[in-house]
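One protein chain is absent from this view; the other protein chains keep their places.
And then subunit A:
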Amino acid sequence: MIPKLFQWLIVLSVFISVWVAIVFDYVAVEFSKSNKQTIVLFPFYLLVVFACYSLAVIGYRVATFNDCKEASEELKKQILEAKEDLKSRGFKFD
């Protein structure tokens, strides 16, 4: 497998070539004026959609990041238990 960087570069360059080809009329396909406009702005739409999606996903994940309060309380109890038991086995805390 080639590294991820080059995978990204390949996909990106294919995308940009197609876009440039259409926008600068290198291909013999006729588009209506409004379609052409959409294509010209397409990369920017894509960027905006991706940015919004990313913000939404990250926001959701931060909001739903579990706070493990029970885990911390369980641990505190077990620390006391451990100290008791270790002392009874002759361990010296100082």
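One rule holds in what follows: contacts are C-beta pairs under 8 Å (C-beta built on N, C-alpha and C of every residue); 3 or more make two chains touch, one makes a residue touch a chain; residues count from 1.
Simple rule for what comes next: contacts and distances are computed from a predicted model.
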item: Name per UniProt, for the chain absent here [options: "Methyltransferase", "RBR-type E3 ubiquitin transferase", "Dolichol-phosphate mannosyltransferase subunit 1" or "NEDD8-conjugating enzyme UBC12"]; value: "Dolichol-phosphate mannosyltransferase subunit 1"
item: Among A:27, A:51 or A:82, residue touching the chain not depicted; value: A:82
item: In subunit A, positions touching the absent partner; value: 1, 3-5, 8, 54, 57-58, 61-62, 65-69, 71-72, 75-76, 78-79, 82-83, 85-86, 89-93
